[in-house]
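Report on the following structure.
Of the protein chains in this complex, one is absent; all others appear in place.
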Amino acid sequence: MILLLAIAALLLAGGVALSYVIGATAVLSFVAADRTMFLAAIPQKIVAHIDNFTLMSMPLFILAGEIMNRSGVTQALLRLAMLMFGGLRGGLGHVNVATSVFFAGISGSAVADAASLSNMLVPQMRKEGYRDTYAAAITAASSVIGPIIPPSIVMIFYGALMGTSVAGLFVAGFLPGLLLAAALMLLNAVYSRREGYASQSTPMSDKRAVIRDALPALLIPVIIIGGIVFGIVTPTEAATLSVFCALIVGRLYGPFDRAGLFAAFRRTAVLSGSIFLILSAVAAFGYLAGLQQLPTRMAEWLIGLGFDGWTYLLLLNVVFLIAGMFLEVPVALALLVPLLAPTAVTMGVDPVHLGIVICLNLTIGMASPPFGACLIIVSTVTGVGYWRLCRAVIPFVLVEIVILLIVTYVPGISMVLPRLFGYAG
Amino acid sequence: QSVSLAYDTPPSYDVQPSYRWAKNFTDKLAEAGFEVETFANNSIGGEAERFDQMRSGLLNVDMGGYAFGIQLVPEMEVIRLPFVFDSMEHLSNYLKTSGFIDEMNEKMKGSGVHVLAIIPLTGFAGFFNNKKPIATLADFDGIRMRALDASQLKLIEAIGANGVVIPFSEVPAALQTGVADGYINPVNVPLTFGHGDLLKYYTDSGMFVSVRLAMASESWWDGLSDQDKAKVDAAVAYADNDLMTWTTGAVEVEKQKLRDAGFEVTELSPDARAEFVAATASVVDQLDIPNKDVYLQAIEAAKP
């Protein structure tokens, strides 16, 4: 056991990617547990975990985001947010949050949001006199909105693991996402008053051009969200439509050649491949856990602790928040959802509501110190020192945790829309 | 001797036929002195993964879908053809007296699989929908039914409905939004999976019995002594008998549960049934199964 941990630590320190650390450690664990012959099931595990219809919307949404970043659709949305909120005190802070909301309707990934918005907004905020730690912190914090407002790669994973309707999850994420945005804007207003951050309005003459430019770009989230909410398309089909929308709308914004398209596809393949390999490695570990009856024992243990309904949800919140701070989202989901979620469902929590809570937990974890992925991205892109960013983001994370608790214990916020549109009983 | 078995449903002895069968089977084996290890549903993998583990000898017994059997021996399809059985007793009698399973195992030799039992789910499959009661073939006009797979799609089209293949996890969304109006499933499915509010009408189709398989790994089976094989056979017989007695009562219980949940329950009249038999005959004719007619005659002869 200690030897295994030592090998894993050595591989990690050597800069080996997570999937290979997990995979190699899993293989050695089978040997250590005297289950070597069961390694024969691993190839089948890999195929079974990837050959999954629900998973297909993930690469498609990644592709749509790639095309939009390369074609200028993202920039058009940014200018619209500027027009709407730039005039308020602390305007650029509001713009940062609002752009995340628009962006969230297109992209499924918090990291994609953090990376592109750090690049576009933080230099501008710095120029307008915002503290650079503050600009970086609000960018990291608002990237959490991305996976809560549909589409969402986290929800696609959860849906695939739990056999829950991804469309239902998407509909459910809408209100909690807006609530999160409102809370962050409120915090920005408070800070801007204290620090005296200025407003920055769009010149009157540009306004019509900005709106005209943004309209086609806004069509994409409308098609995606509308199509899914009204049940016209499945999430996979919506993802495909959004790719074609992005291609068509992207043409309006500027040159987008075959090389750009190839690059978008190539990066989609690389990102999906990295995620698939993590899924495969974790599946190997999960199999060993199953053989050793760990899920059953863990569920029995947790139930034996006397947690029920609400206290069990609190326990889940703590576990997933911590998981989000240290683990990649696909890893955390693949490791923990099959272990912990079914118990909550037997306790009467709706799987859709549970999905929103878990998704919110993990993405807040991604923006939380000490190892949140979004913080690492924002810090690298903006050049703001990592630990300074960690300190600056703490108030934002605390506000997000308050929202998390509200969403957890007022199921109505997530469930009202799914009930309205018939995705839940 | 020892045996490991993987369940395919959550542990609900009074609702899930295949759980009930597997629990009785392993309990009997434990009584007979076997060391039993069971794996909870999905704890060592989904359908395809468990099947592969069983074939490769890592798992002794797997509770799995009937389609796996058909993939190895196409003749197994005859059990699922529309309107070949009149009643659950007819099916039970055929399985017990015809030697069908032994014959299939003979053909399956070398594939890594040895079928222990064919497990009927709760009664005949039913037509569920939220548009109108189905009493005759004509009622299916304008109804869009969700199909499980390509072969069910053919069946749905044969009875005059439109079909659309949808994965099970997207079924509630499809029903709500009208992508599909209904589906074909055993009587207990809507209430077990929370589709109660999404469907209104149920008709006992009498068309076919949904079945699953209890499959042993061939290497494990071949390694058993004759004495141990006899113990396994006795456990299978015990679990089979219990299930058949239980199913008959369970269908009525589940129909009452549907009525209590506000469903309109319809039974097909003999005339209406004849219409459905005629409409699906072409599906049976077109299917390319070796010695199909021989099997159909044997099934006919097993009528109780």
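Note that the chains are named A and B in the order they appear, and that numbering of residues resets to 1 at the start of each chain.
Simple rule for what comes next: a residue touches a chain if its C-beta (ideal position, glycine included) is under 8 Å from a C-beta of that chain, and two chains touch if they have at least 3 such contacts.
Everything below uses one rule, namely that contacts and distances are computed from a predicted model.
Engineer: What is the protein name, per UniProt, of the chain that does not appear here: "Glycine cleavage system H protein", "Protein translocase subunit SecD", "TRAP transporter small permease protein" or "Aspartate carbamoyltransferase"?
Structural biologist: "TRAP transporter small permease protein"
Engineer: If the hidden chain were put back, which of A:Ala141, A:Val233, A:Val249 or A:Val393 would touch it?
Structural biologist: A:Val233
Engineer: Of the listed residues A:Gly15, A:Gly196, A:Gly306 or A:Gly348, which contacts the missing chain in the full complex?
Structural biologist: Of the listed residues, the one touching the omitted chain is A:Gly15.
Engineer: Where does chain B touch the missing chain, residue by residue?
Structural biologist: 52, 55-56, 67, 71-72, 111-112, 149-150, 153, 162, 164-165
Engineer: Residues on chain A that touch the omitted chain in the whole complex?
Structural biologist: So the residues of chain A touching the unseen chain are 10-21, 23-24, 26-28, 39-44, 46-47, 50-53, 55-56, 59-60, 63, 109, 111-112, 115, 233, 236-237, 240-241, 243-244, 262, 265-278, 281, 328, 371, 373, 376-377, 380-381.
Everything that follows uses one rule, which is that only the chains that are shown with their structure count from here on.
Engineer: With centres defined as the mean C-alpha position, give me the chain A-chain B separation in Å.
Structural biologist: That gives a centre separation of 40 Å.
Engineer: Which residues of chain A touch chain B in the complex?
Structural biologist: 37-38, 40-41, 44-45, 48, 53-54, 159, 163-168, 230-232, 234, 287, 290-291, 293, 295-296, 338, 421-423, 425
Engineer: Would you mind writing out the residues of chain B in touch with chain A in their complex?
Structural biologist: So the residues of chain B touching chain A come out as 39-40, 42-46, 48-49, 52-53, 56, 58, 167-170, 172-174, 176-179, 194, 196-198.
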